[in-house]
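Removed from the display is one protein chain of the complex; every other protein chain stays in position.
For reference, chains read A, B and C in written order, and residue numbers begin at 1 within each chain.
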Amino acid sequence: MNQKLQITSEQVGDSLVLVPLDRVDSSVARDFEDFLDARMQEGHTKLIVDFSKLGFISSAGMRVLLINAKKLKPSGGRLVLCKMRAGIREIFSISGFDHIIKICDSREEALAAM
Amino acid sequence: MNQKLQITSEQVGDSLVLVPLDRVDSSVARDFEDFLDARMQEGHTKLIVDFSKLGFISSAGMRVLLINAKKLKPSGGRLVLCKMRAGIREIFSISGFDHIIKICDSREEALAAM
Amino acid sequence: MRVSEHFSERFNVTLQARLRDLRNLAEMVEAFGRMHDFSQRTTFVINLALDELITNVLVHGQFEVDVEPLIEVELAVPDETAILVIVSNDVRFDPTADTNPDTDSDLLSRGIGGLGLHLVKSQASRYSYEYTDGRNRLTLEYDKP
Partner (left out) sequence: MRVSEHFSERFNVTLQARLRDLRNLAEMVEAFGRMHDFSQRTTFVINLALDELITNVLVHGQFEVDVEPLIEVELAVPDETAILVIVSNDVRFDPTADTNPDTDSDLLSRGIGGLGLHLVKSQASRYSYEYTDGRNRLTLEYDKP
């Protein structure tokens, strides 16, 4: 319905947990990138993206995650993903992204991996 | 999504206010009829149907309302409708149903009309 | 070099006639309506037409032996008009013929037949019917959707 990107965020310890809702398709990938940039501008370097409310992501959204994982690395920051449903987990694995970005089953695991 | 009829109900004074959700299309008209029958079996004779959560109704659903308005009349009971959106209000008016069943703008008006 | 191509945006569904599909069909119409900024009213009256017509094919439609019941729905927006075409392969029935609905009699004497088609026709800007190739084909148009 809504054509806009919707994300809720929550500070947990020194990590910021982002929960994108519904879809990160190629029509909102740019907004997703801007959103992550703004969080990094604010000084956040430990980001968790919780996929539990996400039904859809395509390569444009995956690319944004990859770019931001790269951006965070030099500064000692980290981007960790968690709670993906099976179909989404599968495309992260087929793309080889799971060798590059840490993907955890639960949010607790993601926080512990920080 | 859900193919089932969903209705919430609420007792206000001696009236029972029914709030059907989303759709009363011809695939659930029969369930709607059974639902109203069950309420009448329980002894309810003052029924208000609040349309505020209803996006769709077709002639099959309208017919159920008409039948139940008829059933209630001999026993001094009443069926009053309220809070219809414009498109639905229009088909009740084109069908002439608004000469037969009382249709109010607000729930307060419907309660007062009982 | 190609000549200019013109097409109108549309969507098209072929279904067996099943009451339980009405809701999913309505959701397709709603999504299409959002693509084309249909008013809430237009989306409603299109879904009303689909409910009434498909229900009629199921309830009243007669089928020749060996014919699998078929419903085809096409919704196009060639211009400032939404055009809904409903095709069914039941035996010839012209829904644009007068069904003479009883909209004035009082509560207790009132008949309840003939209402659906009356509503559908009253909400369309124009409508037409044809029977071709063994198929009923009802076209309903809605201006400024």
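Rule of thumb we're sticking to: a residue touches a chain if its C-beta (ideal position, glycine included) is under 8 Å from a C-beta of that chain, and two chains touch if they have at least 3 such contacts.
Here the structure is a predicted model, which is why all the values come from computation and not from measurement.
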item	value
Chains still shown that are in contact with the chain withheld from the display	A, C
Per the touch definition above, residue among A:8, A:27 or A:52 touching the missing chain	A:27
Hidden partner chain, residues of chain C it touches	1-16, 21, 24-25, 27-28, 30-32, 34-35, 64-68, 70, 89, 134
On chain A, residues whose C-beta touches the chain left out of the figure	1, 3, 23, 25-27, 55-56, 58-60, 62-63, 66-67, 69-70, 73, 85-88, 90-91, 94-96, 99-100
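By our rule, only the chains that are shown with their structure count from here on.
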item	value
Chains in simultaneous contact with chain B and chain C	none
Where chain B and chain C are represented by their mean Cα positions, the distance between them in whole Å	25
Where chain A and chain C are represented by their mean Cα positions, the distance between them in whole Å	44
Interface hub residues of chain C, defined as touching at least two other chains	none
Where chain B touches two or more other chains at once, by residue number	none
